[in-house]
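First the structure, in the form of structure tokens, and then the observations on it.
All protein chains but one are shown in place.
After this line comes chain A, so read on.
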Amino acid sequence: MTLRKTILVSAAIALSAAIPAFAQDAASFPTKAMTYIIPFDAGGESDISARFQQAEWNEHTGQDVIIQYQPGAGGAQAWSQLNDIAGDGYTIMGINLPHTILQPLEGDAGYKTEDLTPVHYFHYTPNAIFVTADSEFETLQQLIDYAKANPGMVTFAGSGSKSANNLGQLEFDSAAGVTTTYVPFSGTGPSVTAVLGKQTTAGFNYATSAMAQGDALRMLAVASDERMPAFPDVPTFKELGFDIVGGAYRGVAVPASTPEDLRQRISDIVAEINADPDFVKKMEDGGFVLTDITYDKMPDFVAQMTAEYSEGAKALGIGQ
């Protein structure tokens, strides 16, 4: 190859490389490492599930993803800044329900539910009632009987006030006709510690806690639609006659300025990882329930959830 030819070829390559930098081609996205902001501290369900995605990210996109933590105000601090981030697709953020519906209802959270742009909700963790393995309560009915005989005496440890756990406990109280006391802790970790240490009677936590704790905890009922594959012996609330289905959904959001084709592309990446057998195994072993709410299904899903949770919020005395 002559020198002239080399220069020509290089120039052509440089040009072709330069053009997509201006008009980002969604098909070739991403061409460099991405940043994935988790609006919570490390170690929670949001972090663990993102770490599972991270392990598969490169295989599906050819690029790495870097996880960063921006905790504060139960996630509100990060979500209120999401739209200030450049919408080039390279920065994405974890997003949670019911948090992003309840927080704006409650007052000025610095953002509104409709300001956020979720592109994929990839899993959910149902609420569940836990006791320690050596607890006197073997079934949910025993716990309810005890709560009826001793109003207010049953204490539930859960993560945060006005949270999915708190909402679940209130639903349980009204469905079972009992009065229990909810004790908020600063996260799943501390609240499960309180249950394990028998500081409270029981815990209103996510089903994922059962996996981490193995035999030390007994799950009395789970708030999923059907029995979970990981826990075939644990009854759902529905089976036991209580219409309680709930928990927390987690997904991926992008800044509002992100173009449509990139939103779709990121939704596709998350969906692709959601179908990866390795990922599915890790998630299911961890007690997560995979969902596939892609970008096109998002408007309906968010509208339906907003309606459901707004009703629940009334029980918490929010948004009145």
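Simple rule for what comes next: a residue touches a chain if its C-beta (ideal position, glycine included) is under 8 Å from a C-beta of that chain, and two chains touch if they have at least 3 such contacts; residues count from 1.
We take it that contacts and distances are computed from a predicted model.
Novice: Tell me the UniProt protein name of the chain this structure doesn't show, selecting from "Sarcosine oxidase subunit gamma", "Fe-S cluster assembly protein SufD", "Cytochrome c-type biogenesis protein CcmE" or "C4-dicarboxylate ABC transporter permease".
Specialist: Missing chain, per its UniProt entry: "C4-dicarboxylate ABC transporter permease".
Novice: From the list A:83, A:199, A:264 or A:310, which touches the chain that is not on show?
Specialist: Reading the full complex, the residue touching the unseen chain is A:199.
Novice: Pick from A:186, A:257 or A:304: which residue touches the chain that isn't shown?
Specialist: Per the contact definition at the top, the residue touching the missing chain is A:186.
Novice: Of A:61, A:127, A:213 or A:236, which residue touches the hidden chain?
Specialist: A:213
Novice: Going by the contact rule already stated, which one of A:41, A:115 or A:261 would touch the omitted chain in the full complex?
Specialist: That would be A:41, which touches the missing chain.
Novice: List the chain A residues touching the unshown chain?
Specialist: Spelled out for chain A, the touching residues are 33, 35, 41-44, 47-48, 51-52, 54-55, 64-74, 76-77, 80-81, 85, 91, 106-110, 152-155, 160-163, 181-186, 189-190, 192-194, 196-200, 212-214, 216, 282, 286.
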